[in-house]
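Please find one structure pasted underneath; my questions will follow.
Chains shown are a subset, placed as in the full complex.
The letters A and B name the chains in turn, as written, and every chain counts its residues from 1.
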Amino acid sequence: MALGRDTTFTWYGHACVEVRTPGDKTILIDPWFGNPLSPKTADAVDRCDVLLVTHGHGDHLGEAVALGSRLKPAWPCIHEMSLWLARRLAGGGEAVIGMNKGGTVKVGDIGITMTGADHSAGDWNAPGEVPLYLGEPVGFVVELENGFRFYHAGDTAVFGDMRLIGELYRPELAFLPIGGHYTMGPREAALAVDKRAIHAAS
Amino acid sequence: MALGRDTTFTWYGHACVEVRTPGDKTILIDPWFGNPLSPKTADAVDRCDVLLVTHGHGDHLGEAVALGSRLKPAWPCIHEMSLWLARRLAGGGEAVIGMNKGGTVKVGDIGITMTGADHSAGDWNAPGEVPLYLGEPVGFVVELENGFRFYHAGDTAVFGDMRLIGELYRPELAFLPIGGHYTMGPREAALAVDKRAIHAAS
């Protein structure tokens, strides 16, 4: 479908994407505003209705805990991340929605489907030699209020089941990583597109 | 193959399934008898020769540790779960069989093959902010004494390699999740069946 001027996608560098939706909601994905390309800081963000974090690495979690505490967005995330957040978010994380891969939740008229990703999702940054284990890495297919669907892959290698994402959800726009060091590079991403691994439609 | 009256499958709600086998053994899978649909409690279970738990979430582990301690079934499970169980089961878990995806073990004349699943497998329920990390989520293909094979998918999104499960093991019966929130929903499960993702035979 054609997108009108009521929808904007703004890339803030790295995996950080802001979406203003046809229903006048704001979705933030992987809100690491501290990345070198971002022209604004997390403190300057004043709207967030839906927050999505693909996995528990610092360059994707970014300032999500502070944003979530201050703006109290709905926050659909993988089960382990939801448990961990409940102890860290102001208010106890009552707007966190634990879910898992293959599932879909609705936030108002916006649909959020959690997909797989081929990456990892933890750290060893906690004091006292305790690992930070936040489940598995994921991507998201988001359906806006008017039916437009996009896919944010998070960090991932190319994987064959991107074809199932295309076939089941037919996203019309995809955000793919191409760093080539922590994720697939441009050649692998081209394969994903070329083989309709992502978009089986059209 | 046709199943005779010597084999029964009983669903106790959620992912909890009991199998009485042609060889008069009892297999319990994901024994969360505490789920609202279960007509009996874990305490009332008096037979269990083989125990299978697909992943380390409470609604699948259920009362497995208590059952395993009391009835001492053979318990094939993923490596990390086997290590964790060894310190928790009465008797030190000598009947626990650590294994991993793609492997097959025999318990008497019953074959247990561990398959992949697209989900997660941990928690943050332990005291002191230590994660419960129990490896990766799995499914199982079980071959009964008479050669009948079934597949219990555990919690999972639909994934393309279900086709390999079908091709390699040709299960004649499958238990699939369709909750649509923590797992795939009916539409995705239908795709799995429709494309013979699970059963390449016939």
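Heads up, the rule we're going with is that a residue touches a chain if its C-beta (ideal position, glycine included) is under 8 Å from a C-beta of that chain, and two chains touch if they have at least 3 such contacts.
Note that the structure is a prediction, hence the values are computed from the model and not measured.
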Entire complex copy count, 2 subunits given: 3
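Please note the rule applied: only the chains that are shown with their structure count from here on.
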Rounded Å distance, chain A centre to chain B centre (Cα mean): 30
Sites on chain A touched by chain B in the complex: 78-80, 83-84, 87, 98-105, 114-116, 126, 130-133, 135-136, 160-161, 163-164, 167-168
Touching residues (chain side chain B, partner chain A) in the complex: 57, 118-120, 122-125, 129-131, 133, 155-160, 179-185, 187-188, 191
